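Every protein chain except one is present and positioned as in the full complex.
Residue numbering begins at 1 within each chain, and the chains themselves are lettered A and B in the order written.
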Amino acid sequence: MIFNLQVNGTPRAVDVPADMPLLWVLRDVVGLMGTKYGCGIAQCGACTVHLDGKPVRSCVLPVSGVGTRAITTVEGVGETPQGKAVQEAWLAIEVIQCGYCQSGQIMSAAALLGRNPRPDDAAIDAAMAGNICRCGTYPRIRAAIKRAAGLPTEHV
Amino acid sequence: MPAARRGPAYGLLDAGDLTDTSRRRFLVSGALMMGFAVTGKAWAQNKGRGEQPTLRAITPGGPEQGAAFQGFAPGGFIRIPREGKVSFIIPSVEMGQGIYTGEAMMMAEELELALEQIEVVHAPADEKLYSQPILKSQATGGSTSIRGAWKPMRQAAAAARTMLIAAAAERWRVAPDQCFADQGRVYCRTNGLSLPYGALVDAARGRPVPQEVPLKTPGQFKLIGRSKQRVDTPAKTNGTAVFGIDVQVPGMKVAALAMCPVQGGRVKAVQDRGVKQVPGVLGVLRIDDAVAVVADHFWAAQKGLQALDVEWDLGPLATLQSNHVRDRLVAAAENGKPVLGRSVGDADAALREAHSTVDARYDLPFLAHATMEPVNATVHVRPDGCDVWVGTQVPAAAQTRVAKAVGLPPERVFVHNQYLGGGFGRRLVPEHIVQAALFAKQVPFPLKVIQTREQDIRHDLFRPAYHDRLSMGLDAKGMPVVFTDRVTGGSVLADGSFLEEGLPEGTLDSDAVEGVAETPYAIPTVRVDWIHERSPVKVNWWRGVGPAANVHVLESFIDECAHAAGQDPVVYRLKMLRNNPRGRNVLKMAAREAKWGSSLPPRTARGVSLHQSFGSYVALICEAHVTPVGEIELRRLTAVADVGVAINPNSVIAQIEGGVIFGLSAALYNEITFTDGRVDQSNFNDYRQMRINEVPPFTVKLMESEAEPGGIGESGTVSAAPALGNAIFAATGIRLRSLPFRRQELMEKGAEKNIIAGTAAVAGLSAMLAGDAGEQA
Partner (left out) sequence: MRRWLRISLGILGILLVGAALFFFLPARLDPVQASVRQPRGAALIERGRYVATASDCVACHSVPGGRPYAGGLAFNLPFGTIFSSNITPDRQHGIGTWTDAEFVRAMRHGVDDQGRELYPAFPYTAYANLSTDDILALRAYLNTLEPVAKPVQANGLRFPFNQRYLMRAWKLLNAPQHPWQPDPQRSAEWNRGAYLVEGAGHCAECHTPRNFIYGLVRSQAYAGAVTQGWKAYNITSDPESGIGNWSVDELARYLGTGHAPGRGAASGSMGEAVSLSLSKLTPADLRAMAVYLRSLPPKNTEAAARVERNSPAMAASTLYSPGQAAAHGNMPGLRLYESACASCHGWNGEGVQSRYASLRGAQTVNDPEATNLIQVILRGTSIETQYGHATMPAFGASFSDAEVAALSNYVLQHFGNKRPSVTPERVARARAEGR
């Protein structure tokens, strides 16, 4: 089936099965490798992308469920003010270790700031607890989100 | 291949840009490299091979392509071109520990470069060139990278600097000591001239190699010891960093696997009717113990798998049950033949004469690594060569193992290492790379093989399970006079796939007792031994290696002894640290930072752990609350470390934070169990990981130190479990002696126990923390 997707502002027509998860469409068909496979069961958040600015787990989202919504991946999120702020804060706080989970972390964080520009700890937990980091960068993720939001941070 | 990955200021250079030394080039310039040995054992120096370091062109087609490198390449680590950034070829692999930056900083320090002036390159597989002096192979693990690189890498850079300065001095006809290097240029003090390195490369290449170059002292460091932004992180914020799983090569196809559910089983029959009808599927490949569906993309391959019907010969492990493993360990501890790990004095006699004794048994489970990036490899086998794109901790082992598997000489196998989405030891074994190669050799195109998360967990090579029996003899004051520990468990070296010939009877695998044989404490009489009970499944190192298991047991047991002696656990340890100033200092500082001894709400308490592993000292204090139904809530974490010189302090702190969280995840949630030979766990739903909402405020402090740098990638992990277990005991009075900590047990035993929580300040505690009471004790 042909699906007309909007990926990071670029129209992309893909001919794939309707039940193919968006994750694999992005990675193996569109060729954008920034979105990661971590679990395939919506438990780790590594595959997080935005549909119209809202975070979804692309590993369990069939491409047929995207519809006309605009897809933003980690490759394009820097074009949004929140995404840019998050990426800068991530570097300033030196959040990243192996980096494999970080595309998803950055996407979740950018979406959080998009709906809540000044998140408190509870809001950060609610938005970020679905993203696993095996390297344990959580304290810095918390600090970096606050920094991106212009809030005071304790860390580093 | 995707184009070069660059961060804003510096970053990774695509190894494809660095073309290989051609044969002709080698003949012309070969002599140059001869004898470039600053120290006898210098790492990555050519040991008379007369050859420039090989950086294979990354495109298939091999090393013959591309022009020769026009510049100065003193040894395996450094390439200074006529124009542009200096390349550092980093032999350790980057799996999150920040080693690319750490090793680059060490070289840049001596080569007088700013980090903005360099690029880093993944080293190719080359055992001769990049064998690491501690592990004695081209491998990254065991927190050895910085320790191994500390001298040779700085020496290599210092030698290069010396040659550049000599070249400039000759050009200006001044004495070399009139010149100095800074920020990639050589300056002359007398004539005020300066030249960039690029202008000196040809002259430098002809210079004799200095035999002895003094290295900077810590007081002279400009980079080392200052927190610098990592070179690999910019690409990791915008999706451009390439991990093994992200590799795309022209013509590549993707495979999904059916793997025998029981380790050691075999494929009996394959029914693949209907598989090829699945759109996108190209075919089905088979090896001994797995079947691959090859397709245009991973999803089609997985769909194809659903139509596949494989009959397995499950092999001898089909009856393996977890409780049998445990029973066998216990029986071996009883009847097995111990191998001595360390013995000081007559432990049996000392135990008999002790005023009192404390005994305990501890159990540790099998553990999976569960790196965020599931294992994968992309392999292209051609009649004349083979390319492997993978993120591995052992590029050279991957090269030889793949060569054997595909029937090519090792030098025809080109391992293109990529970023690792976590290592933790998982990628110290190349099994999955060999598996991919065995499939790939059946097809003419490059094949990417990805294991699913479930396969990554179920077909991991696990951290061995252990059973420990400990005794401590105490004197009349409750202080330890004799300590014994009998460790029973598998050996990674022997039961994994590292030593094919196994471990000769009676030989010690030092990993099995590391962390408990040598302890920070002064205990006059010690006996630590090990009973090798072969693991039924293959095993592998896991972050923290031996110490992660043994320090947990030791530090929990020391805590038991402190409580048995009615003493505060920190004070008790300080008394035993009288000969260990570094250990004492980190412990005291941690106790102060964590407000050890101040009162806490009911069922809330602090636990402590201390260890010296990998050349670093770490004290961790964990404050935890245990609810009446056994839920464990972390309240505060405080770590103090003395790692010697911290190359990039912010990265060191990050490693301790991450390491502790990694260790806590395992302590709280992780174990691998077997039912009928099958692993019961599968994915993050049942192999649970800590999440951001469980992590409390976390403070990490580093001691100022000029000592040689210690390893740090695993230290935090080693600290984690005992500190938490000790906090749980202090909060509930319940000592959980097996991992992971069973919350169910805390609930069941919860109500009746005496609560020690909020231990009142012990007399003299504050004085001891502030002053030197430790020495007097």
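As a working rule, a residue touches a chain if its C-beta (ideal position, glycine included) is under 8 Å from a C-beta of that chain, and two chains touch if they have at least 3 such contacts.
Just so it is clear, the model here is predicted, and its values are computed rather than measured.
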| remark: Of B:D272, B:E593 or B:D680, the residue touching the omitted chain is B:D680
| said: Touch as defined at the start, partner being the missing chain; which of A:V7, A:L32 or A:V56 qualifies? | reply: A:V56
| message | For the chain not shown, which residue from B:S227, B:T627 or B:S738 touches it across the whole complex? | response | B:T627
| request: In the full complex, which bits of chain B touch the chain not displayed? Write them out. | output: 309, 627, 629-631, 633, 669, 680-681, 683, 685-688, 691, 693-694, 743-744, 747
| field | Touching residues on chain A - with respect to the absent chain | value | 19, 41-43, 45, 54-57, 60-62, 65, 111, 115-116, 123, 125-127, 129-130
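Keep in mind that, in the parts below, only the chains that are shown with their structure count from here on.
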| query | In angstrom, rounded to a whole number, how far apart do the mean CA points of chain A and chain B lie? | reply | 27
| task | Sort out for me which residues of chain B touch chain A in the complex. | result | 2, 94-98, 227, 229-230, 232-234, 236-243, 245-246, 248, 254, 279-280, 296-300, 303, 370-374, 419-424, 450, 452-453, 650-651, 653-655, 657-662, 665, 683-685, 689-693, 695, 697-698
| message | Considering only the defined contacts, which chain A positions touch chain B in the complex? | response | 16-17, 20-21, 24-25, 27-29, 31-41, 43-44, 46, 73-75, 78, 87, 90-91, 94, 96-103, 106, 124-125, 128-142, 154, 156
